[in-house]
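Every protein chain of the complex appears in place save one, which is left out.
Each chain gets a letter, A and B, in the order it is written, and its residues are counted from 1.
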């Protein structure tokens, strides 16, 4: 009874009082006064032309300590999320089918999704033929991935290719050529996310799968409160200690808040032309991250 | 705070089986043909099950036939169903499809019948006969559904079937009898389906006879419970009255 009453209060509040931002991060650097088109860079507004450069700066500066950073930020959970996504996608050439798969991992600099997908295909389906393209806009990140691939069975293998590519355009990748497109913790940094989704649709074969793992919105308001405290006060501090780079971490946290929530993003995927199975996403750890899927029909 | 959608969706998760059936609002079809998953399953069910049975192969072939890649099928199914088992999905599809057809094909004929018992028996017969086209592969489907990892999904579907049959037959129970009825109907369904697997009689007349006998037991089950409850209460009240009269006498 009383429980029900509390719920009603939550209902009515939900309508009248949208979630207010808890933190503000100082004056905005740029004002939209001129004709220049602006986009968000964390909470700042920057000219569209500049975001790519700025993001590049962030990732170049963290490339070498990228994993340490991820581990620290997500307390190691990002590995479980990635594993979970690979298991759920469950891709691999079936014994009865003669056609190897062509994977594309966008913004996959360090390659952990790429290696994981190929490993899964081999372990579960004995697939040793499917191919992988790892694309990243940032050559520094990509080099880090190539360096790591030397330590795996895919060292110098023709099955895996590294390409510097802008995920919004994917110029070097032909239409209808990819079976599985994955992007993990990358689409958030795109200047134009819809353009990124449209190119994904373009390069996928009919029947191809789009899968995206990204930070999202925590659904429970109480948990979200603590999550925000954690991400806005602890994370930049950790960035300072671990990588001596507070600015980059501040950007990462803000870009997470700026990323569209589950429903909005699922609608963007639909807008790009994909068929979305079910509600289109699966929440991980209360919605801290979410996996989105789409199928090109 | 929470928006309506969020708070509601948290509530919705608690609801495991079919709930609240609206008459004024459209209800999605049981085996919704508009989803890609059901398109693949439906293709597999009509074109490939008769030859290949309830197997993963049948789903793979169907997936290729509707223009998706069998090697990435998991990505389409794993986000919408808890099972990772394509053969199980196919078996469930048969259950849902047959449940839907049981009502759609026979609602008019059933509407002309006068009592609940006849309607229940009629629906049961029609539902069992819907197994006929795939009967030689049906043991595979049942085998899948009783695997420990699949059994909870199967029981949900079994409950939905028993509930549909009882409701369409015109069940009016409003208390615990609601449960005993559905429980008994579900039992009759399972027994009849198992019986049907080894039935070679013409037109499955033996199975139909068997099911009729089981349903006879069901009809008594609800009554037995209610009579039992009445008996308890009657005795309770009598005892109380006796005590009262004794007390009053002093």
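Operating definition for what follows: a residue touches a chain if its C-beta (ideal position, glycine included) is under 8 Å from a C-beta of that chain, and two chains touch if they have at least 3 such contacts.
The rule is simple: contacts and distances are computed from a predicted model.
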item: Hidden chain of the complex, named as in its UniProt record, picked from "Trafficking protein particle complex subunit", "Exosome non-catalytic core subunit rrp46", "Putative exoribonuclease II" or "5-demethoxyubiquinone hydroxylase, mitochondrial"; value: "5-demethoxyubiquinone hydroxylase, mitochondrial"
item: Sole contact to the chain not displayed, among B:103, B:178 or B:195; value: B:178
item: Chain not shown, touching residues in chain B; value: 4-5, 7-9, 11-12, 14-15, 18-28, 163, 167, 171-176, 178-179, 226, 229-230, 233-234, 237, 240
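Here, only the chains that are shown with their structure count from here on.
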item: Centre-to-centre distance between chain B and chain A (centres being mean Cα positions), rounded to whole Å; value: 41
item: In the complex with chain A, residue positions of chain B that touch it; value: 1-7, 9-10, 35-37, 57, 60, 64, 67-80, 84
item: Complex contacts: residues of chain A adjacent to chain B; value: 7, 10-11, 13-15, 17, 19, 88-94, 96-97, 99, 101, 125, 127, 179-180, 205-209, 211, 219-221, 263, 275, 277-278, 280-282, 291, 293, 295, 297
